[in-house]
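Now for subunit A:
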Amino acid sequence: MNSATYLSFLEIAAGLVILCAIVTLWRRSLRAIVRALAVQGMALGVVALVLGLHHHDDVLIVVGCLVVGAKGFFIPTLVKRVLANEPMSRETSPLVNVPASLVGAGALTFLAYGATRPVVALVSTSAGRLIPLGFATLLIGFFSMVVRRKAASQIVGLLLVDNGIALVAFLATAGVPLLVELGASLDVLLVVVVLRVLAVQLWSKFAVLDLDELQELHD
Partner candidate 1 sequence: MNQFAHFMTQVLVAVVQVFAVAVGGPLLLGLMRKVRSRLEGRVGAPIHQPLLDVRKLFAKQRMRPRESSWVFGAAPVVLVATVVAVAAVSPLATTHPPLGQSSDFFAVVFVLLLGSVVLALGALDTGTAFGGMGSSRSMTIGALCEPALLVAILAMAISARTSNLPALVRVGLAHPAVIASPARILALSSFLVVILAESGRLPVDNPSTHLELTMIHEAMVLEYSGADLGLIIVGESMRLVFLLGLLVNLLVPWGVAERPGVLFFCVGLFALLAKVAVAGVMIAIFEVFTAKMRLFRLPELLAGGFVLALLGAVTAVVAR
Partner candidate 2 sequence: MNDVYVVAVGLAGVMGAILGGALPVSSRVGAAVALTWVSCAAALGAAVTVLSSDHVITLSTSAILPLTGVTITLDPLGAIFVIPISIVAMASTFYWLGYAGHGLSSRSASSAMPLFVTSMLLVPFAASVATFLVLWEMMALTSLVLVLTDQSRREAARSAAQWYAVMTHAGAAAILLALVLLSAHAGGQTFSDIEAHARHLSSAVRGTVFVLALLGFGSKAGAVPLHVWLPKAHAEAPGPASALMSGAMVNLGIYGIVLVGNRLLGGGPVWWWLLVSVLGVMSALYGALYAATSSDLKRLLAYSTSDNMGLILIALGASGLFGASGHPTTAAIAMVAALLLMVNHSVFKGALFLAAGAVQVATGTRDLDRLGGLMRRMPVTGIVFLVGALSVAVLPPFNGFIGEWLLLQGLLHGLPTSNTWVVISISAAVATLALTGGLTVAAFVKATGIGFLGRPRSDEATAAHEVAITMRVGAGALAALCLVLGLVPMLVLPAIERAAASARQVNASSVTSGWVSLHLLGLRGVLAPSLLAAGLASAALVVIVIRRIAHRRRNAWPAVNPVEPWGSGRKLQTARMQYTATSFGEPLLRVFDDVIRPSRDLDVSHLVESRYYIERIAYRTSNDDVIERHFYRPFIAGVRWWGQRARSLQNGSVRRYLAYGFVALVIVLVAVT
């Protein structure tokens, strides 16, 4: 793979990651959001694969395949199960409306570029220039957790945060040591499982879907 194709593949995949993040803010249908998440997971896997192929790093190729499998298929399926409970699977009234959220996403992207200057300067490879996209994905994910009301939206938001971090990790360091990477992925997986269990219990026992109903514990 020559460096030009490598870079354009990398740019497309990383661009897809942030695009999917923005799509989750844009769309109201929860199913569409989960689909975007799946695409994002696959794009992330592709980033790892491309990096692995370019650097001839077998471990990274394996990780890339795992990421495609886990983040592209398995986790979205888990999240979809949460949606199965919900008759009205739409984010009806987010705290901030869609146009404003999109503007916010733009601003966050700017912030990401600003904040990551030292990192980009340090990495100084062509892949490193894409790091701000990871940060932007993280911030958008965090933002959507703040403005969205549904349990599923929050899980998706958390996963966006996680994907953003993974993107940064791949681009900046070509992956942290394998043991840590595996542990981290396993932890994320488990968190999603835990969240799913909790969401199902909240729905089945107390019919709670909207997170704003979760305000019993307060001062």
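Here is how the candidates were picked: all candidates are chains of the complex that A comes from, given by their letters.
By definition in this document, a residue touches a chain if its C-beta (ideal position, glycine included) is under 8 Å from a C-beta of that chain, and two chains touch if they have at least 3 such contacts; residues count from 1.
A quick note: this is a predicted structure, and the numbers were derived from the prediction, not measured.
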Touching chain, any copy counted, for subunit A within the complex - options 1 or 2: 2
Contact footprint of candidate 2 on subunit A as seen in their complex: 95, 108, 111-112, 114-115, 117, 139, 142-143, 145-149, 154, 211-212, 214-219
